[in-house]
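Note that this complex is displayed minus one protein chain, with the remaining chains in position.
Here is chain A:
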Amino acid sequence: MTDDKDVLRDVWFGRIPTCFTLYQDEITEREAEPYYLLLPRVSYLTLVTDKVKKHFQKVMRQEDISEIWFEYEGTPLKWHYPIGLLFDLLASSSALPWNITVHFKSFPEKDLLHCPSKDVIEAHFMSCVKEADALKHKSQVINEMQKKDHKQLWMGLQNDRFDQFWAINRKLMEYPAEENGFRYIPFRIYQTTTERPFIQKLFRPVSTDGQLHTLGDLLKEVCPSAVAPEGS
């Protein structure tokens, strides 16, 4: 993992230039200017948009404000998906900046999870980390950690602290020397073309005859439609 430190840093510090515009039907006391922000790819919309919220609420009356939600070209944005995933799925072929519309009413109950507080984001994030460890280590590593380690993982993400985060995450990325890898590889494949939100299956890092699996092997097995047939 230490050899990949540069890659880890590039992934962590990835940013998407975004322009937030208030939905035209929201009631304002004066005109709302768009708000520009660089969004971290690895974080979550509701975790990094406090300034966006404050900016638009300044021109609105309290009674016209309920839960904030975001939308891109008519599609409500799932805050519980990492920002980079949302961008790659919906907007990667469009010109930058990413244009997101901000709403304060008519929350789309059938599409979006509620996000009443930061605690909900933390719970969701930790739940994902725990599920990944269930696959990698039968939950042994995450369960052996103290609460303060879990908290450090979350605080590292919340405060954009790469070293603080990886001090704990590196333990979750280790495996015993005698093994060739994790028990199963935690992955999810997202596509916009299917009703199913993502593909997630059990997949071992090593084949039965001892060969290390590649990403291509994974895709061929769980999402063959994404892989071009041989010779084409």
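FYI, a residue touches a chain if its C-beta (ideal position, glycine included) is under 8 Å from a C-beta of that chain, and two chains touch if they have at least 3 such contacts; residues count from 1.
Here is the rule we use: contacts and distances are computed from a predicted model.
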Of the listed "ER membrane protein complex subunit 2", "Insulin-induced gene protein", "LSM complex subunit LSM3" or "Ubiquitin-like-conjugating enzyme ATG10", the name UniProt assigns to the chain that isn't shown is "Ubiquitin-like-conjugating enzyme ATG10"
In the whole complex, of A:Pro17, A:Gly181 or A:Pro197, the residue touching the missing chain would be A:Pro197
Touching the hidden chain in the complete assembly: which of A:Ser92, A:Ser106, A:Ser127 or A:Gln140 does that?
A:Ser127
Thinking of the whole complex, not just what is shown, which of A:Cys19, A:Val48, A:Ile65 or A:Leu135 touches the missing chain?
A:Leu135
Given A:Glu109, A:Asp163 or A:Glu178, the one touching the chain that is not displayed:
A:Glu109
Hidden partner sits against chain A at residues 78, 80, 109-114, 120, 123-124, 127, 130-131, 134-135, 139, 186, 194-198, 200-202
